[in-house]
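One chain of protein is taken out of this complex; the other chains stay put.
On to subunit A.
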Amino acid sequence: MGFLTVLKKMRQKEKEMRILLLGLDNAGKTTILKRFNGESIDEISPTLGFNIKTLEHNGYTLNMWDVGGQRSLRSYWRNYFECTDGLVWVVDSADRMRLDSCRQELQVLLEEERLAGATLLVLCNKQDLPGALNSNEIKEILHLDDITTHHWLVVGVSAVTGEKLLSSMDWLIGDIAKRIFTLD
């Protein structure tokens, strides 16, 4: 067992993961990224373009790509699809008005061939707000149960309080790691 552990550690060290954060504008992608990276979230303005963060977590090197969600930027999302291991779809749980367009955008993404192997983590952000829908309601609205092409998980989080953020990210990383291991 000792030898295997060493082997595993070595392999983990080499492992880099590419994680793409997408979602409609105002969903909180940048806030989640900054919170995850331990930065201040006080002054975040709408993302013009994209942010990249490389961070170490659980012995993995994570390349996190946060691409702006404005309508005029969505057509550029596909430039980031290549080699994506994990897709984090961020939903503004309080934004009932646009949940339909949120579902449509997600469906388009899931049909994308280059994202076929990626694990999907749906984060229902802004759970700290009084009007937020919970993760079950969002699961229904986004028809997540119909997804058979990807490993997926839906979690209610709050980037402001940090609630459940880390554990859901751990799941994503664990799922990606498992896939890479079993594939080898």
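FYI, contacts are C-beta pairs under 8 Å (C-beta built on N, C-alpha and C of every residue); 3 or more make two chains touch, one makes a residue touch a chain; residues count from 1.
We take it that contacts and distances are computed from a predicted model.
You can't see one chain of this complex, but its UniProt record names it "Tubulin-specific chaperone C", from the set "Queuine tRNA-ribosyltransferase accessory subunit 2", "WD repeat-containing protein 54 isoform X1", "Tubulin-specific chaperone C" or "Cell cycle checkpoint protein RAD17".
Here the missing chain is touched by one residue of A:99, A:120 or A:165, and it is A:99. Listed for subunit A, the residues touching the missing chain in the whole complex are 1, 4, 7-8, 25-26, 43-46, 48, 70-73, 94-97, 99-100, 103, 129-134, 136-137, 140-141, 167, 170-171, 174, 177-178, 181-182.
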